[in-house]
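Beneath this line is the structure, given in structure tokens, with notes to follow.
Missing here is one protein chain; the remaining ones are kept as they sit in the complex.
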Amino acid sequence: MIFLFDDFGWQGPYTGQMKTVLAQQAAGIPVIDLQHDAPAFRPQAAGALLAALVPWLPASAVVVAVVDPGVGTSRLPCMLQADGRWFVGPDNGLLARVAVQATEMAAWRIDWQPEKLSASFHGRDLFASVAAMLATGRRVPATAISLAGLESARKPLAEVIYLDGYGNAMTGLPGDRLPPDAVIQIGGCEVCHAPVFGEVPEDAAFWYVNSLGLVEVAVNQGSAAQRYGLEVGVPVRIETVS
Amino acid sequence: MIFLFDDFGWQGPYTGQMKTVLAQQAAGIPVIDLQHDAPAFRPQAAGALLAALVPWLPASAVVVAVVDPGVGTSRLPCMLQADGRWFVGPDNGLLARVAVQATEMAAWRIDWQPEKLSASFHGRDLFASVAAMLATGRRVPATAISLAGLESARKPLAEVIYLDGYGNAMTGLPGDRLPPDAVIQIGGCEVCHAPVFGEVPEDAAFWYVNSLGLVEVAVNQGSAAQRYGLEVGVPVRIETVS
Partner (left out) sequence: MIFLFDDFGWQGPYTGQMKTVLAQQAAGIPVIDLQHDAPAFRPQAAGALLAALVPWLPASAVVVAVVDPGVGTSRLPCMLQADGRWFVGPDNGLLARVAVQATEMAAWRIDWQPEKLSASFHGRDLFASVAAMLATGRRVPATAISLAGLESARKPLAEVIYLDGYGNAMTGLPGDRLPPDAVIQIGGCEVCHAPVFGEVPEDAAFWYVNSLGLVEVAVNQGSAAQRYGLEVGVPVRIETVS
């Protein structure tokens, strides 16, 4: 299966053109829109989000990951194999957290180039084709490299990494080691824990461990983004009350 | 075929994760995005919309329907068989109109649970898996129940149930028994009938029977939602001029 993860949004012909390439070059292989509103121009935040999504992907997944403000400049195209799954995209830090959290991983610079490579849409011209090669078992000319951004990817990203359609603010903090009496500082305010939306009053703010296992700040039937003026990159801090 | 009907929007990884489950557990079965912007947090309005969509679904449809403000609380997960089609979702009134309009129907509480059930995303963890079981002919452990909200679902919902991307306001009123000289009261104003957009001047408001058979208030090449300050839940009233 091939998965698309990028910041193209659903607007425009961009995703349609990538799927056209995949349908021609990897015919019969299912393509799933994993997410098209990854944090735009923010490979680090997008990479934290992608890393959180990986455990739900099948072992044979091929992921085309494109958050690529440097498209057309000297940043390298790369591919990563992490615990059996393949990831294809720009070497700008986007794939670093996926690599760091894997038990086994290896990375390559992609040496293959299409006949016609546009300056602004490597997703269609290069990455989709490489994903099709990997998904159909063809060899991709490539040279082993060490990925960019591995060092900073070793610590959790203590900031807002995604605002969803409801205005909930996902953070890069894993929820599994956080006690329920922890208080989250965000946007100059403090937010306490509740296990689930239905257990707080309408319009109340709270944090909870979301369905990806990350700490998320939400307002029941309202928008945390609006209330606290949040955007991607706003820092969060944990204060454990003792 | 499996159909997705929910209020997740196209943002975020939510739909992508549900499709990942379906592609793994119901491999080869087509999945169609019926609608992802059902009225958020409003099972009753969303249920009126879903009921209007049912006649266009194939007889073998399996529909995952999720508008679920009470996810993680005590509301039951349920499944409904209505005239041969299957519907899976929360028992919060969302499926009541589909049940009421069916010739033959039966409903069950779902007794099956996944090994790992998140508190906030039963669409991915529970409903998608149950839909995959139904679509592939596997048995789902379940107990017969009477659905919530059947009583109030027996009358048309005389309010705005959906605002589309153009700002047209769909109502829960069936159009088939309404005379063309009827006047619709909405947002403090009165709106007359026209058969189709192309027959009124640009910027004129009118009501018409939409492609689902429901009364809809529209402005030609403009937004009825903006002009009348409409949102889901605003009441509508029919005034037949005689």
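Remarks
Order as written gives the chain letters A and B; numbering starts at 1 within each chain.
The rule is short, and it goes like this: a residue touches a chain if its C-beta (ideal position, glycine included) is under 8 Å from a C-beta of that chain, and two chains touch if they have at least 3 such contacts.
This is a predicted model, so every value here is computed, not measured.
Among B:F3, B:F87, B:W207 or B:Y228, only B:F3 touches the chain that is left out of the view. Across A:F121, A:Y166, A:Y208 or A:Y228, the single residue that touches the chain missing here is A:F121. For subunit B, the residues in touch with the chain missing from this view are 1, 3, 10, 30, 32-37, 49, 53, 56-58, 162, 164-166, 195-199, 208-212, 221.
Listed for subunit A, the residues touching the missing chain in the whole complex are 8-17, 19-20, 23-24, 40-41, 69-73, 118-121, 124-125.
In the analysis below, only the chains that are shown with their structure count from here on.
Seen as a C-alpha superposition, subunit A sits on subunit B after a turn of 120°, to the nearest 5.
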